[in-house]
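Notes for the one structure printed next.
The chains shown are only part of the set, and none of them has been moved.
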Amino acid sequence: MKSSRNRASRGFEAEGLVVFGGTASTHLAQKICSYLNVPLGRATIGTYPDGETLVKVEEDVRGKDCFVVQSTSPPVNSNLMQLLIFMDSLRRASAKRITAVIPYYGYARQDRKSEGRMPITAKLVANMLTSSGADRVLAMNLHADQIQGFFDIPVDHLTAAPVLARHFQREGVENAVLVSPDVGNIKFGNDFSERLGSELAVVHKRRLTGDSTKAITIIGNVEGRDVMMFDDMITTAGTVCEAAKLVRSHGARKVFVAAAHGVFAGPAVERLLGAELSEIVVTDTIEACPEIRAQLKNLTVLSVADLIGEAIKRIHEHQSVSALFRLAEDGE
Amino acid sequence: MKSSRNRASRGFEAEGLVVFGGTASTHLAQKICSYLNVPLGRATIGTYPDGETLVKVEEDVRGKDCFVVQSTSPPVNSNLMQLLIFMDSLRRASAKRITAVIPYYGYARQDRKSEGRMPITAKLVANMLTSSGADRVLAMNLHADQIQGFFDIPVDHLTAAPVLARHFQREGVENAVLVSPDVGNIKFGNDFSERLGSELAVVHKRRLTGDSTKAITIIGNVEGRDVMMFDDMITTAGTVCEAAKLVRSHGARKVFVAAAHGVFAGPAVERLLGAELSEIVVTDTIEACPEIRAQLKNLTVLSVADLIGEAIKRIHEHQSVSALFRLAEDGE
Amino acid sequence: MKSSRNRASRGFEAEGLVVFGGTASTHLAQKICSYLNVPLGRATIGTYPDGETLVKVEEDVRGKDCFVVQSTSPPVNSNLMQLLIFMDSLRRASAKRITAVIPYYGYARQDRKSEGRMPITAKLVANMLTSSGADRVLAMNLHADQIQGFFDIPVDHLTAAPVLARHFQREGVENAVLVSPDVGNIKFGNDFSERLGSELAVVHKRRLTGDSTKAITIIGNVEGRDVMMFDDMITTAGTVCEAAKLVRSHGARKVFVAAAHGVFAGPAVERLLGAELSEIVVTDTIEACPEIRAQLKNLTVLSVADLIGEAIKRIHEHQSVSALFRLAEDGE
């Protein structure tokens, strides 16, 4: 992307492109701005003594094409609210167009009523984004593709898959068996199977007849093979660590784990430390805190800044974003 | 449900419950009315010489609680438009509440942008239903649960799974291996695996390295076992028939196929005739035309009329619909 | 229009104008593109085996000014749905502006509640067009002018009247008596009376006192005169053929019939063949199928492609469309 980048970014600022970063994605926004060769948009973001969020845009945005980069990662409610307030400010300040750039879309798993009397919070969030002023959304690895349909405004949906796949191709582990740690997540793993040409195996939990307990089994063969497990996100790492233990007990050799989003909540770090993984790979859609990086020595964090930066450039210049996927797959 | 049904249905008509049936679901609507012990709502539905759809509600619906039963099965565009016009009539005729009862929700597979510049027609349909006057929706086995989130109005989502599972339990085939004919459809099969306590196997298509062709393999063991394949719908029957052939070549004995919705489009009948299946089971969410019934001797059509009828009763009486699932699972 | 056309069309493509054609208006869209000197926008439009409509826009439309030409002529429901899906695709693909170009607007006669508990489908369609992404509408000879008010987005409303009138002026029949075949349609005929300076007569059906049958009479004088009958559309041709018979019985000589839209539904062709008309004139807002053209030897189809093309040019360039009417009337 190098050469086109330099050519493309010439004069973005003059053209009215402004990229802002919320506090959840400060570093990522900074890197995106470096890719685009524009200064980060100036804004005061803070908290009043009573905890209310304060946003004040510090530069003129009238008639500008504004992008706000903000993951709704933990603390999700504050980060979401900050994004909404940010967009309300921009709308009232007469921005020409507002794109919510949401590398990690919190509440994405609450995307259906799994039981009666449950909310569909992912839709509630979509409505809030639209009604607070977003003209379009740029998201990455939504938990379900259908979340795009929660919006009536355009959604550009990127995937970190090429970034993750390229990493393993470079490390030369692409011939490992691909294990889906859960029947529900098989889709994401299957994409990698397609991409890397790997065999697939699935971990399956089954209710035993006449019993409320479940037996965990593996469908497919992992004996003597290296194993890769892909998921859209690592949250408490329970499923993936249980699966890692299972494949190891079935004779697997090295176990690699990769995900687009590294949430690392609750007992995640402890579990991952105990899971004897060769490598844990995530991207910077969520900014990994220094403590986690220090504890997880086998953690690799890849950056999606260039990918998002290029998408912003294309959106701003009215170029195809889907073409970006093909570029990405061809190794650019 | 018998006893409660008699008690509950006493006077539904007097209470202001009216159930209408569109032309795609005439028989089903009639059966639902029998369950509820109410006469089918009167309406003239037809087509003008130039093909425009004509709907005229023939009874007073002011202040009534109206349900319109209409699958958006083929011809999908006309059936959908008929449903929308029906609801516009009811709204303008001052119905108190309008529930769109959609046993089969057409366009459900167009629920995400699989590529650039594609529509999300399932969302477009959701918007159309809402804006034409639906206050709520009652649907069955939506292709993806997330479609519920395409609406901001209440959606009651029923599943034909207990009806199908009970059928196989009665026939005594529940100990067969459950095969998911495609990685993408594994969720629906997994539900049955949970419900029936069966083992699971998955058919997997994999791109061979350095080649554009794909190899089809089966993950898990089917040798000498009976096989059940469940899917939410049978459309062209391509995937399921290919999977049937594969499991048979891996030594499977009898093969059963079941789905909530029997669309039977294009080459479906021909394929199913050639697939040597022991039984094909669907429900009457889509009315199977006599020709198909005549050709497919091994086709069993179960009715969901009582299930939908009970749900309508509960919605009308402000009772829990999710409780209906528990009743259903406990064999009523 | 010739000279301005060449000047204006230079570089339309580069400027971001894209014209797409739906399957109901393929030829018309092609002619419009010829007028504008732009290539027809590429899109895949088709039908899945189960009859669901498929639209995939095949060229980048980000930031483009898009026009979709699609009459909602029979089969109206499929053609309408195709138009809506087309616009949903364009909206989600980030088109800058979407204009629905609807040469024939189906369901236009369902524009009011003629009885209780009837829909107002023409409004339902207007709502659907708006909510699926249309930013503006370009229509021709709407059955009632008030349909413009069903929209809150801008509607440019063209009339084929100058095209039809010019035809008769060229043929030298403009001094004929203008007969309105029905009291309800008198408005359209009156416009021509104004335009051509002709005398007017009206066919009137009257309930006889104390009787449920009606007598058909003619108010005004047609004896020994040529007669022209204008209507916005010819559907089943019942009214117009009955009127033709009546005027002939009152001594009229040649009878000419003209309409903007030639729907030709149900018994239309048969009736028209039996009506001894000198000429039937319609435009290509609806594409006349070859069978109809073959059967109706006295059918003349005029093209409105240049008219629509010029309107698109003016909309794209922010020029007055109402000025177009004056140009048209002055013979350009």
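By written order: A, B and C. Residues from 1 in each chain.
The criterion applied here is as follows: a contact is a pair of C-beta atoms (placed from the backbone, for glycine too) under 8 Å apart; a residue touches a chain by one contact, two chains touch by 3 or more.
As the structure is a prediction and not an experimental result, all values here were calculated from the model.
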- [ ] Give the total number of copies in the whole complex, keeping in mind that only 3 of the identical chains are shown in place.
- [x] 6
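Keep this in mind: only the chains that are shown with their structure count from here on.
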- [ ] Please compute the C-alpha centroid of chain A, do the same for chain B, then give the distance between them in whole Å.
- [x] 34
Task: Approximate Å spacing (C-alpha centroids) for the pair chain B, chain C - done: 40
- [ ] Report, in whole Å, the distance between the mean C-alpha point of chain A and the mean C-alpha point of chain C.
- [x] 50
Open item on the list: Can you pull out the residues of chain B that are in contact with at least two other chains?
Closed with: 113, 115-117, 120, 123, 127
Open item on the list: Which residues of chain B touch chain C once you look at their complex with the stated criterion?
Closed with: 48-53, 55-58, 60-61, 74-78, 80-81, 84-86, 88-89, 92-93, 106-107, 109-110, 113, 115-121, 123-124, 127-128, 131-132, 235-236, 263, 265-268
Open item on the list: Under the stated contact criterion, what part of chain C meets chain A in this complex?
Closed with: 60, 62-64, 91-94, 96
TODO: Over in the complex, which chain B residues touch chain A? Could you list them?
DONE: 111-117, 120, 122-123, 127, 144-150, 152, 155, 157, 183-184, 186-187, 190, 193-194, 197-202, 204, 206-209, 219-220, 320-323
